[in-house]
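Can you keep this structure in mind? I'll have questions shortly.
Apart from one protein chain that is not included, each protein chain of the complex appears where it belongs.
Chain lettering (A, B and C) follows the sequence in which the chains are written, and residue indices restart at 1 in each chain.
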Amino acid sequence: MQRISELIRTRAGELLESGAADQILGWENGGLAYDPTPAFFTADNVAGLVYNSFCGINLSKYLIEKTKGKESGKVAALLKPCDTYSFNQLLCEHRIDRDKVYVVGVGCSGMLDVEKLKARGFKGIKGIDEKDGRLTVHTLYGDKSCPKREVLMERCISCKGGGHVACDEVVGEELTPDAAGNRFAGVEKLESLSPDDRFDFWRGELSRCIRCNACRNACPACSCNKCVFDNSRSGMAAKANSDDFEQNMFHIIRAFHVAGRCTDCGECSRVCPQGIPLHLLNRKLIKDVNELYGDYQAGAAPDSRSPLISYTQGDAEPDVIYERGGAR
Amino acid sequence: MQKVGVFVCWCGSNIAATVDVAAVAEAVRSEPGVVYSIDYQYMCSEGGQSAIKNAIQEHGLTGVVVCSCSPRMHENTFRKAAAAAGLNPYMVEIANIREQCSWIHKDMEEATQKAIILARTAIAKLHLNSPLVAGESEVVKRALVIGGGIAGIQTAQDIADCGFEVDIVERSPTIGGKMAQLDKTFPTLDCAACILTPKMVDAAAHEHIGLYTYSEVEEVSGFVGNFAVKIRQKARSVRGELCSGCGVCSGKCPSKKTPSEFDQGLSNRSAIYIPFAQAIPNVPVIDRDACIKFKTGKCGLCAKVCSAGAIDYEQQDEIVERRYGAIVVATGFKPIALERYGEYGYAHSPDVVTSLEFERLCNAAGPTKGKLLRPSDHKKPKTIVFIQCVGSRSDDGCGKTYCSKICCMYTAKHAMLVKEKYPDTEVYVFYIDVRTPGKNFDEFQRRAVEQYDVHYIKGMVGKVAEQNGHLRVQASDLLADRQIVIDADMVVLATAIEPDPTARSLGTMLTASMDQNDFFTEAHPKLRPVESPTAGVFLSGVCQGPKDIPETVAQAGAAAAKAVALLCKSKLLGNPCVAGSDSMLCNGCSYCESVCPYGAIDYVYKDIIEHGKKELRRVARVNDAVCQGCGACTVTCPSGAMDLKGFTTVQIMAEVDAICR
Amino acid sequence: MPVKDENKADFRPLIVAFCCNWCSYAGADLAGTSRLNYPADVKVIRVPCSCRVNPLFILRAFQRGADGVIIAGCHPGDCHYTSGNYYARRRMTLLFSMLDYLGIERERTRVEWISAAEGAKFAATMSEFTQAVTELGENKRLGDIRCKEYLNS
Partner (left out) sequence: MQKLPVSRLPELFARIDGMKSLYLPVSAGGRLQFGRWTTGTAYDPSRMNTVKSAKDFFFPQSEDLVFFRSKGKELSITEAKDPAEPFVLFGVRACDAKGLEALDRVFLSDPVDTFYAARRENGVVVTMACAEPEETCFCGAFGVDAAEPGGDVAAWLAQDTLYWQSRTDKGDALTAALEDILEDADQRDQGAFAAHKAAIKAILDDLPLNGLSLEGFGGDALEALFGSDKWPALSQACIGCGTCTFVCPTCQCYDIQDFDTGRGVKRFRCWDSCMYSDFTLMAHGNPRTSQVERFRQRFMHKLVYFPANNEGMYGCVGCGRCVAKCPAFMNIVKVIRTLGVNAHAR
């Protein structure tokens, strides 16, 4: 990791120097052991650019604002393989001006989920060392250790693999995490439950929602200039979940609005302060689309057509859900 | 807040008998904005309409709710009334308390409650209505007639005679259709060809009529007043402009074994052929599946003998693109296939024929030169059995549930013709009922019975089987209540008719709705019988339902009149209920564009000022003249920027709320 | 106002039916013209096309106390706007699958294709759907308590 970070920093410097980019979009150290923060770099602060196993944040969405307007210059964005899917999807939707972006694909061997470390009872984390698949976590209460793959982010456990789908150059080799599982396992598990159990499960999860909008604001697909939930004239604006219905409503509509556009980047689940497995909603829609309308990966190409804006005359009838999936 | 007037219609007893109209009028008084509320016997009447006009003026209403029949019935009536009183016609909402309430509910209490809710819902929506103004669009002064049978020809002539351009598209090599195959016509027994062929000639000669024979409609886009149609002109392999129609080519053609479509397969034709003597255009066509030249590359005899050098083996299909203001469908019918009716032995014995085949057998230009000889051994039949309702009015699932309407009459005609020519023939007719409404129809059928003593037997035929050179017909005589057996020489099946098989795909192209039998549905069964619900599409002849020739011609004229009424208009008022995008909310993501069936949406770069900051954004723009108001874009739009006038998101939600209140 | 009686015996469901103007709404009219009875619990909302039905409307109906929501449109291939019902079909399939996934009774939602000529089918469908929803009882899982409070005050 150290080495790649070094490579990237050097390359970023070159890009700025050569004028190939006016700014670099990357991560800077946050002060803790696990909080690299999105930042824009120029020659005078590029030294602060870091890349490590906690750079999970998907930077593609920042490019919407950054490439707006005539005056904005060229940005070199550091994107991990899975981030480039979001980037492509945003290109599909004309949300990013491609000419103003120089994509530097950065290799990734799986990002770490600090919440999973904390869930193991690792408290007061002061530093983390990574060595051949194991982490040593230095805490206020002594050193702890665990295998890396056990604390990978959800998205990395079921990594799309296959490297960058959009980039102008790659720095550091294209790695994919060693643990690649069936990403629909969680959905299938829920589908196998009875409706009552499914209902109880989601009530339990969604009832924790504090409507902070972190999932929405972090989501690259939720790029609306004004969200329907913030628009008093939309008829569904709300700032808080006054009751169960609004918890359901917000998440159903959000999942539906990003249906066919969600690249499954996993930011929603990463940022949720309450640890609600929101990816299970998006993946359900992805799974349904794959099963009913053929495999589709949003953002795989900059011109892919979402399954919700296309059709075939032979499409399954809606009552297909009465027969398939979901225990009764 | 609108000032709303509510008008509850009794519709005589149609509504008032099951809905307490007074109670409805009373209940809505407490609804927000309602300043006036009455019940009235017939809102659609002159009196009812002036009640609306007066209330608008006296009470300064800004919105009107009429609780009455379906909006599909009188929405326009009431909009016009409102407009006459200076109110925007789109400030009128209808609560459908007849079709969707009084007519389906028995219990008065229940029906009244529902009527109140429906009224409340209309009021809730109305509060969010805004005045709409319809845009205008040009009318292309040309009509397309699909199908060149008697219906199509008549419609085309009537339109053309009004001075408008008409094109006829006919799938087969000639116009004329089924009528050209008929021998005589009931009830006058005059010769079909004698009355049809002059019409065909006139049509071809008419300065305003263009013929596209051996052609098919490939694609239809656009909308009323401005349809864009792609027509495929199939390659005849003969160049019409050169051909003199001498017929030498078909005479010399060595491939003569193809069953003649025109003669229902009772005779053969050559590979290069003119369907029949009076065909229009009188230009042969090469049947490439039968032609030796096309199959083997050898031969080419026709080209050698053609002095005009009209033969062109290289000819390709051509796609012609034309614009039309109106489209008339006249695709006609065909007899149903009989494979499901094995009991009549049609497949086994050549002497069991359909009525249309029988027409050819009687016809002077037919395979037997008009002598009635049975196909098997060309002997003159002594006993002929006619079986009616073969596949019509059937509940056995094999045939059609409807009555084909023409069979009773043509069967009587056939029986009479036989008796006329060969009085010594025994003629039996098996029927379920004899249906002969129509001018001089019943007289005609009775003549068959009384003057020509044709044996009419009420009963169904159970079996027709060949037996020592005869056709043994086993049947039941319901009146005499006994089984009978007749040894016939010929059996004629009055085969049910069904819409032409191409109708279904055409219906889809035109987005014109059809019933379960693939007959085109009319905009209103009584009041708009020759119009399809799809604006600018009209119906002529059997494509809308079984008809005889006089009815067909009458309807063809009516369809023409409707089409002309449309073509006469200099401009069309569009539908103001079109989509519109709020550029403040639009992301420019292009999703709406990709679901728009009319290509009505494009994108422009626009300076948007939000929070006092100016920003250049890509935003959607809707072309009002092209948008048809389906609303596909509104749901696709994630930001809710796209909305549909007249059916806005908040309006529909207000309706939901009102219903659930 | 819908009667929300806990006692299942006399529970009357509230059914919201979104009908496309060209086919199903006309079908509903035909049902009326043919005097074909179906439960008064069904209230129809007229939309130009099934593709105008926003998932939001369906959730809204449930929020406000509907016990069942049915969307009726032209048969696939017969859409007045050529393709509207194809989009509706995908949207509704995914939405209903999602509701089912959240444990909301799948029998509360339905899509039916009813042509202008199918008055009988309209009446039969509505009766049958109402029956099915009645058996499910009140919609407790996707309702908004705020809309039910003060119900009988």
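In the analysis below, a residue touches a chain if its C-beta (ideal position, glycine included) is under 8 Å from a C-beta of that chain, and two chains touch if they have at least 3 such contacts.
Every value quoted in this text rests on a predicted model; they were computed, and no experiment measured them.
One chain is not depicted; across the entire complex it touches A, B, C. Here one chain is not drawn; of A:40, A:184 or A:322, the residue touching it is A:40.
Note on the undisplayed chain: of the listed residues A:214, A:301 or A:320, the one touching it is A:214.
From the options A:73, A:161 or A:275, the residue with contact to the chain not on display is A:275. On the side of chain A, the interface with the absent chain consists of residues 30-33, 35-40, 57, 61-62, 119, 123-126, 139-141, 204-205, 208, 210-214, 216-218, 226, 230, 232, 238-242, 267, 270-271, 273-276, using the contact rule stated above. Contact residues of chain B toward the unshown chain are 30, 32, 611-613, 657, 660-661. Interface residues of chain C facing the missing partner chain: 64-65, 144, 146-147, 149-151.
By definition in this document, only the chains that are shown with their structure count from here on.
Taking the mean of C-alpha positions as each chain's centre, the chain lying farthest from the centre of chain B is A. Residues of chain C found to touch two or more other chains are 55-56, 60, 77, 83, 87, 91. Of all residues in chain A, those touching 2 or more other chains are 235, 308-309, listed in ascending order. The touching residues of chain C, when paired with chain A in their complex, are 55-56, 59-60, 63, 76-77, 83, 86-87, 89-106, 110-111, 141-146. Contact residues on chain B toward chain C in their complex (touch as defined above): 70-73, 96, 98-101, 103-107, 110-111, 113-114, 117-118, 121, 507-508, 511, 513-516, 521, 533-534, 577, 595, 597, 628-632, 634-636, 644, 647, 649, 652-653, 655-657, 659-661.
In the complex of the two chains, the chain A residues touching chain B come out as 68-70, 92-95, 223-228, 231, 233-235, 257-258, 261, 305-306, 308-310.
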